[in-house]
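Report on one structure; see the data block that follows.
Note that one protein chain is taken out, while the other chains of the complex remain in position.
Chains: A, B and C, in written order; residue numbering restarts at 1 for each.
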């Protein structure tokens, strides 16, 4: 299929641009007779919304999700759920100065090269605004997974030079939400705030790392050999804007261990075949979940939109200097937390549904 | 589709087990009238083959590729290419002691949990032996890409504590093949050999990191928004056995830079719209290739098969101690280099073919 | 993927219900820089719209297509086109008497059985109203195909007992539109009108056959072996509501010929490899187009909504008699003509784009 859809059993089709009529998604394959918790959906949407704190852009988008289809008396019917978020506050004029130049770090030039045409307003299709609809769809997937006792949580592990210690448990939502940074370590969170404020003052931007953890996933989810759980997550998570790296369990540090140190020894368990007291694998072996928490980290580059003057070229291929105006986040990582959770949820729900096909 | 196929326009379907009749693949979508270089194919196969050096397992598999279909007088016909590699040296008896126990680090228990049955001989379907057919298919993709002046190369960047410096160019094949480690830095390669030999002597195993670089990829390859080039590569590369992390360009280190440091400034170019003198992005922005070399790294955990005694459980869920016999690699990373190249080639060729659909 | 999407390179994702907020579609994979002819789109939409003649339902839906995404200054950008048609005239109350009973011939009971829930208003998801968005998407595909000199036309060949003679040429649009029946044979059209009026007077309904013809399709379109052009068309056309049969070329009558009569002899042609003076094959051999006009017929059962009293059951499984109120077409076949053209266009454009992947 063309590439604005993702998933096999639960298919998310994305559409929309930053400054068109709006952005949205069609979520197909969601089981019928599910009662949506609309308040919970709103709360998750609010976590991605711009303007939620002084650390983020001052653009104030309401991001209200309208269901165009798929519901009957508040329940899903098995028909596709079309979600739509209107673009209310379109200050397209802010982008007039970018119609003929290509911003470094942004996809402006790539779209021009690929399609021979581009909607320059707010990045058009390449804008991270389109992830609002993913978060809406992902919130529904999270609700469904929670009914299966599968819980997903992401948080900010690092921003620029500020890094928290590894955690071996699930941080609570209140710990994460205690700081606008979404870092559950309050001391590190404070230094992150200072770093972001300094970057903002400098007209510059920062990147960071989001950690995630999934608990309750039963053994057996994930499809060998080309639907390995970590590979499918790779597809979903690396499609999030600005990501540059992904690791599971010990990740790149696994290289520093010997096999005898890395292998998670099996021990008896009273409800499933076995479990382990260590979790180097990060929740899957051979592409299949092992019922130990699924853990990983996702790296984000610093925001490409900076206030500083930069060198680039224009449509005629001539060198120019440009300064990007508009209201941009100095660091999007805190706002990306619900996006990461959503992509985790959409991917895992797809694989759980897939595993159902085997039940005869 | 079920999950033993990968790709949209160039579809690789994998089949086979370690100790069945053989392993193979069907490669569908390969353009017609392409003359295969069989000698080049053999050379690439030899790089993955067990028994190629003292560092690897002493199992000696010939890995001869038989084409069951798709060729006529040495040329492709547009019909699917079925590739088959017979399992010649099946010492299944080596695995009898593993029929009732689950090896830590291996997928034994996961297959049992998922399917309620498993072929315990040599890991069955979860064996990395099945990647031999991927390498064969990938070698054909590499040949096709080279005709388009797109060149792929991977090498060993790190093994356990031994790490080479970053390279900003394409190492030559002879530099890479100069050492059995496939590390192009000869001094680091020597220390890697010592580390591997020591691990082998200890009955233990090591992991490592493979770096890769693609040159010649034109601007515009990759499909927004859910077919981003790095996400598709995530799907392909993280489906390789034993991988634990993946990064592109500056990867996780991008987090340490500010936007003003990370953005690659565009400068004029005489043949394409623009280029850049830096390459923090690793070859793509917004999911689309930018005609700057595509670069990245892939982490492998240490081999799960070790000679040391380990704790685990048996089929009845009772604790056991087990010692894995058989002839295993103390470090598979050097042999994984052609596998990484193949997955890169299959993915990129798929995306190049996809981009062709837009030409009307 | 879940099953509300169709197509591989040009993917149509359908959403919406008869009495929800509206119905729509996302069309992904449409090439960039295409200027849409909005007037032509409106004309095609008007051909499917209810209330267009006395023969059809008196429901008056405006069916105005709103583009939610994918356009910039009237041109496509390569981003998905989201099309939306609001449900303006929702007289859901008309359907209250159907909430607890299952209409014979309709999918009411099937949805209840499959999903355990159904939106009974106007048939909900099973309503043919959702094809309005297919017609919109198909109109764009037709415009694109016409730029490649590929022309699609469908017309009414038979209604109940009234059948026109076979045509060996492309009827003109004006011949087809001359009658509200969309039968280009004016005499037969008159008898069709009488038959429909009589059925309407009786509170009954009629079915019919739509013939179609595609000219200009080059040789080589269609993908062996499971993407044969006629099989792909089977998937697209038999997904149209109320269809019961499909044939190509001589179709079922081919059975009455011997091979020596059915084989189309090749004769030289000055622009392509060859052509034939006969067209028993209906435009493809072995699944691949042969550059002879593609011809076929699609059968529609009589409309299930009739005013007559019928026997059925209610939700408790008890026998009931029911009479379906509401404003229904006594014969939908004339309005189905643009739906057939749209599905033909979407399918053929998908296959033309697919054939492009081979160009390297």
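Here, a contact is a pair of C-beta atoms (placed from the backbone, for glycine too) under 8 Å apart; a residue touches a chain by one contact, two chains touch by 3 or more.
The model shown is predicted, which means the values in this text are computed figures rather than measured ones.
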Query = Which residue, C:28, C:63, C:119 or C:264, contacts the hidden chain when the whole complex is considered?
reply = C:264
Hidden partner interface residues of subunit B, rising order = 1-5, 7-11, 13-17, 20-24, 26, 28-29, 32-33, 66-72, 75, 77-82, 84, 111, 114-119, 124-125
Remark   = Absent-chain interface residues of subunit A come out as 8-9, 29, 31-32, 78-79, 144, 147-148, 224, 353-354, 356-360
Inquiry  = List every residue of subunit C that touches the chain not included in the displayed model.
reply    = 1-6, 8, 12, 14, 102, 104-107, 109-115, 125-126, 130, 158-161, 199, 202, 204-209, 219-220, 223-228, 230-239, 241, 243-252, 254-269, 272-274, 276, 280-282, 284-290, 299-306, 308, 310-313, 317-319, 354-355, 358
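FYI, only the chains that are shown with their structure count from here on.
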Key: Innermost chain, taking as reference the mean of every protein Cα atom displayed   = A
Mean-CA-position distance for subunit C and subunit A (Å) = 39
Task = Using mean C-alpha positions as chain centres, tell me how far subunit A is from subunit B in Å, no decimals.
result = 26
Query = Considering subunit C alone, which of its residues make contact with at least two other chains?
reply = 8-9, 29, 32, 78-79
